[in-house]
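Single-structure report; data block below.
One protein chain is absent from this view; the other protein chains keep their places.
Coming up: chain A.
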Amino acid sequence: MKRNTEREELLRIPIQMKLQYRFPAGAHYERFFRELKKTGKIMGIKCPECERVLVPPRPVCGECFTRTGEWVEVGPKGTVVAHTSIYFPFIDGSTGKPRPIPYGAGLIQLDGAYSAINHILEEGDPDKLHIGMRVEAMLKEKREGNIGDILYFKTIEE
């Protein structure tokens, strides 16, 4: 391993960039996010062949390669199928800034959906998180049409 001990002699080019991107949502995501913004409903799409209800919604089922068709409302309640508590300030990819820690995160299987969605949990204490716990999506009042319209999933008693 070559180690350069005289660090000041190494030439480096530091570059900091501000880049702008605009990602078109496409027909299926657009419908999902418009519905979430307008009515607060979470929608999945059903594969006519395997009958899985997919969130995120897509024009084609990955397993059957069949055109999906019927839109169905899922959630807003669901079940935690995987969880963690984050103690490291990872970058929030939607803002570019570190996310405040600690916080809970989970895969939440929304009632009526096959897929689980990856999102933030209200509960961040690992001792209080468990697989099978029931949660409900808490929505922003002023929604913008993105996944952040779901603020987090709140623990519920049933």
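Please note the rule applied: a contact is a pair of C-beta atoms (placed from the backbone, for glycine too) under 8 Å apart; a residue touches a chain by one contact, two chains touch by 3 or more; residues count from 1.
In the analysis below, contacts and distances are computed from a predicted model.
Hidden from the displayed complex is a chain whose UniProt protein name, among "Circularly permuted type 2 ATP-grasp protein", "Cytochrome aa3 subunit 2", "GTP-binding protein" or "Thiolase family protein", is "Thiolase family protein". In the full complex, chain A touches the omitted chain through residues 1-4, 7, 10, 12, 21, 23, 25, 29, 33, 54-56, 62, 81-88, 90-94, 96, 99, 105-107, 109, 114-120, 126, 129, 131, 146-148.
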